[in-house]
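Please read the structure below before turning to the comments.
A single protein chain has been removed from this complex, and every other one stays in its place.
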Amino acid sequence: MSSTYGENIKISVFGESHGGGIGVVIDGLPAGETIDFDAVLTQMARRAPGRDKTATPRRESDLPQVLSGLLGNTLTGAPLCAVIQNTNTRSGDYGNLLDCPRPAHSDYTAYIKYKGANDIRGGGHFSGRLTAPLVFAGAVCRQLLNKRGVRIAAHIASIGAARDSRFCPTAIDADLMDRLSRSSFALIDETAEEAIRAEVERARLDGDSVGGTVECAVTGLPAGIGEPMFDGAEGAIAKIIFGIPAVKGLEFGAGFDLAAMRGSEANDAFRYADGRVVTETNHCGGILGGITDGMPLIFRAAFKPTPSIAQEQRTVNLQTGANTTLTVKGRHDPCIVPRAVPVVEAAAAVALADLMKGSGI
Amino acid sequence: MSSTYGENIKISVFGESHGGGIGVVIDGLPAGETIDFDAVLTQMARRAPGRDKTATPRRESDLPQVLSGLLGNTLTGAPLCAVIQNTNTRSGDYGNLLDCPRPAHSDYTAYIKYKGANDIRGGGHFSGRLTAPLVFAGAVCRQLLNKRGVRIAAHIASIGAARDSRFCPTAIDADLMDRLSRSSFALIDETAEEAIRAEVERARLDGDSVGGTVECAVTGLPAGIGEPMFDGAEGAIAKIIFGIPAVKGLEFGAGFDLAAMRGSEANDAFRYADGRVVTETNHCGGILGGITDGMPLIFRAAFKPTPSIAQEQRTVNLQTGANTTLTVKGRHDPCIVPRAVPVVEAAAAVALADLMKGSGI
Amino acid sequence: MSSTYGENIKISVFGESHGGGIGVVIDGLPAGETIDFDAVLTQMARRAPGRDKTATPRRESDLPQVLSGLLGNTLTGAPLCAVIQNTNTRSGDYGNLLDCPRPAHSDYTAYIKYKGANDIRGGGHFSGRLTAPLVFAGAVCRQLLNKRGVRIAAHIASIGAARDSRFCPTAIDADLMDRLSRSSFALIDETAEEAIRAEVERARLDGDSVGGTVECAVTGLPAGIGEPMFDGAEGAIAKIIFGIPAVKGLEFGAGFDLAAMRGSEANDAFRYADGRVVTETNHCGGILGGITDGMPLIFRAAFKPTPSIAQEQRTVNLQTGANTTLTVKGRHDPCIVPRAVPVVEAAAAVALADLMKGSGI
Partner (left out) sequence: MSSTYGENIKISVFGESHGGGIGVVIDGLPAGETIDFDAVLTQMARRAPGRDKTATPRRESDLPQVLSGLLGNTLTGAPLCAVIQNTNTRSGDYGNLLDCPRPAHSDYTAYIKYKGANDIRGGGHFSGRLTAPLVFAGAVCRQLLNKRGVRIAAHIASIGAARDSRFCPTAIDADLMDRLSRSSFALIDETAEEAIRAEVERARLDGDSVGGTVECAVTGLPAGIGEPMFDGAEGAIAKIIFGIPAVKGLEFGAGFDLAAMRGSEANDAFRYADGRVVTETNHCGGILGGITDGMPLIFRAAFKPTPSIAQEQRTVNLQTGANTTLTVKGRHDPCIVPRAVPVVEAAAAVALADLMKGSGI
């Protein structure tokens, strides 16, 4: 029904790419906890464009103005509202009337749903720019989780055919988590960077784009988070991750590989280690029956290639009713996966802060 | 927070495997529409166990008793409640105190979350048996959708290494949809049946189990269904699909394959065909920006192998605090994928009926 | 959208007066707490008809069957579902097609809303009988509250022109609370009983009915329950109290009398008493800014007279389009206020259990 998420900590995201501003209201945050605002800005900067060649050369200040909910650096308990003004917009790159929907964008479906009234400039409310308020919300929620011993980090698992290593599912180093969660080109195996950047650069030189996957890990979660059936941890995370533009797949633990396994291989045996119950393997990704089991929660999201490419594409002219072609103008990322890493982390942080509050933890 | 789903058509699923009964309340159904109850029972029968060798030999009558919301065969507008009594339960197969959690089951996480008070017999509220009320709800919603020209069908896309054909993403035959949506071992390519059954049989003979994937298609959806961001069609479907026990992955359209594609390949070009806007390919699975585009909506869900296997497994004894082993008794499906097909269809039906009502269609 | 209530503890009420059964699903109850089922039945009996001359002579067994969520007397954490079978129904008292809507009943509005498909027998889903599942839910929630030191009791504040005493707003005796919460004709001043019964009897002898008010007090609530603005304690209670058929007014503390007061009179001064902050008066009814202040929470609900009276009334014939008259047959309470007392208590219990869980208390 809406751009809202959450039961216990609720976020409501607003804004359009070329309107007055974008932002988020976060309702249900715990009064009295302090927020490190510099750490919030660090997360915003990871998502912001223009940091390297894989990203669009646009410059957005993306500086959030907090209107309410924070007094000094302390949460007041009132809804936290942050606004990011839209400043660097070049609307001339876009027409105002939708003639030709860009393939793989929301242009056509939004045109139908909103009867042609939606703001098409820059994708309007469907712009990837709307992930900035999500990163803001996630940066706040992440700090709440950190204080409870929970760490969240993601990395570029693959771009095109180039791959990073995967998280070790049963033991993830705290230093690795910290390094990734501050990186702007997050990789577990930093020797993979050259091959991955090469995939993006080849796409860029071809006037094309390329997709990829992001893998995210959450460590330090207690067992017992999540609800049965439709509010299980997988479903709660899925609802917000699929809210990130371009995500078309999501898997937990061994995910799709489990479909080809035998139970004797897939089942994670329980063991005591240092008096705690752990599992020897972690094919389930830290979630059993929708509820966390205390092992690292691990998932991977698949991103389709950026729809905007420099090549001519076939489309229709909705005003004339004729088939035609289109060349998308404007400045676009050849690959959004590096910038999607902090967005995935943020979405996970919002989902888990909501679930943990719901579980009374 | 709960075993509830939906904004406009809401379902609340209740029951435990070995309690008095299980069922569902469906709130928000349109008064005055007629329901073909035999067609509902047909769907229930597709999910029921004991129909062939891939399933457990248990017999559950699974006959739903409607307590309210239906007068004759007409929806009254009041909440529709259906109850299925639990009759054929052999509690002796299970202990009453949780000593040793079964690997890959919810035993351990439910024990932690519910402080040992949950009913562990048969998995309690986490039992796959709780998908019976979901199939009931889906069978009702499916009929509402059918009257609006929407068809839903799924098939066994793979079990272990054996595969069925995939749906043609741009044109799915109505007869195929009808055939699949009534089948109890649903395959597009019926010549694949022997290989697929052989995978299951091999697992069964090994005292093991095997996973698989289910592919689901929805045809006849108008463009414009779904909301931006977190209530997009992908997120809405994901929330309910991940509510099905054993699902660990979900992808729409080309899904994870998109992560390796270039935009020039992945983007679905728009064309006019018979005066309608269509796409030449359907890598996006019929959803752009969270909103349906009028093409078939296609997704695949990955199911892990049935956790209950006859082989000895390593686990812990929560009462003694020692590592131990466990051999799961009771009767279990070596593969739940064939029976999961109608469950996936039902979940899709509930999600889409809810979204369509929300979209005012 | 529905017959559901609650954010943290959710109830979904189903059933129709003359259908198969009625009941409730309660989602979000805390696992491991014990329920005294006899105490639940005591509450159900207080609402049941046929206990004295103020009530209809119908006999309903109203015996709830628990289908899930309770193992022995312990909550399992799964949704708690209770069903009450409909047995003693005399449908012949009612036609099946709505010709002439009964004045002040939901007949006409339900006919319009549900396009004539609603079950009109006995009022269908709008029957006062649907308060039985609400009393069940309230009886469970009340026990959770009791364990946290919270007590709920209501009484017949007035019927027609006859009045009971009001609660002392600043100090309510625990024995009085206990006595009222078990009474089937609950009065603070038992000497008022004769006058109040006389009002009902006069209405009955006249083939008429009479309205009244119920006053409810909640003691032992900690300060800090409730949320700002739309989820304040008043709003949360109002939403469920107005869900009780026949309620047309609700006031907290001094309520409508506050409208004629000066601030210097209305403001409740703070004082320390035994180291606790209290107020000298309690015109605000224990709620400031939507949040409890630790004083007794007090509200009054106004009930209109039972719409069904033996006298001839003017109405329309919806089938012929003509004005006509109607004499309502069947057995009806001349005054539902005595039986509404446990319903009001139950509604308050559900609302406060939900709010307390949301406040993490």
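Letters A, B and C name the chains as they come in the text, with residue numbers starting at 1 for each one.
Simple rule for what comes next: a contact is a pair of C-beta atoms (placed from the backbone, for glycine too) under 8 Å apart; a residue touches a chain by one contact, two chains touch by 3 or more.
A quick note: this is a predicted structure, and the numbers were derived from the prediction, not measured.
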Given that one chain is not shown, what are the shown chains it touches? A, B, C
Touching the left-out chain: which of A:Asn118, A:Thr219 or A:Thr315? A:Asn118
From the listed residues A:Leu41, A:Leu63 or A:Ala78, report the one that touches the chain absent from this view. A:Ala78
Which of these, B:Ile26, B:Ala78, B:Ala104 or B:Leu187, touches the one chain of the complex that we don't see? B:Ala78
Which chain B residues touch the hidden chain? 7-8, 78, 228, 358, 360
Residue list for chain C contacting the dropped chain reads 1-5, 7-8, 13, 101, 103-106, 108-110, 112-113, 125-126, 130, 158, 160-161, 203, 206, 208-213, 223-224, 226-232, 234-236, 238-243, 245, 247-256, 258-272, 275, 277, 279-280, 283-285, 287-294, 302-309, 311, 313-316, 318, 321-323, 358-359
Note that chain A touches the absent chain at residues 1-4, 7-8, 10, 12-16, 19-23, 25, 27-28, 31-32, 65-69, 71, 74-81, 83, 110, 113-119, 124-125
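Here is the rule we go by: only the chains that are shown with their structure count from here on.
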One copy, chain B, sits on the other, chain C, after a C-alpha rotation whose size in degrees, in steps of 5, is 180
Mind having a look at which chain is the central one, using mean CA positions? B
Once you find the CA centre of chain A and the CA centre of chain C, what distance in Å lies between them? 46
At what distance in angstrom does the C-alpha mean of chain C lie from that of chain B? 39
Can you list the chain A residues in contact with two or more other chains? 7-8, 228, 358
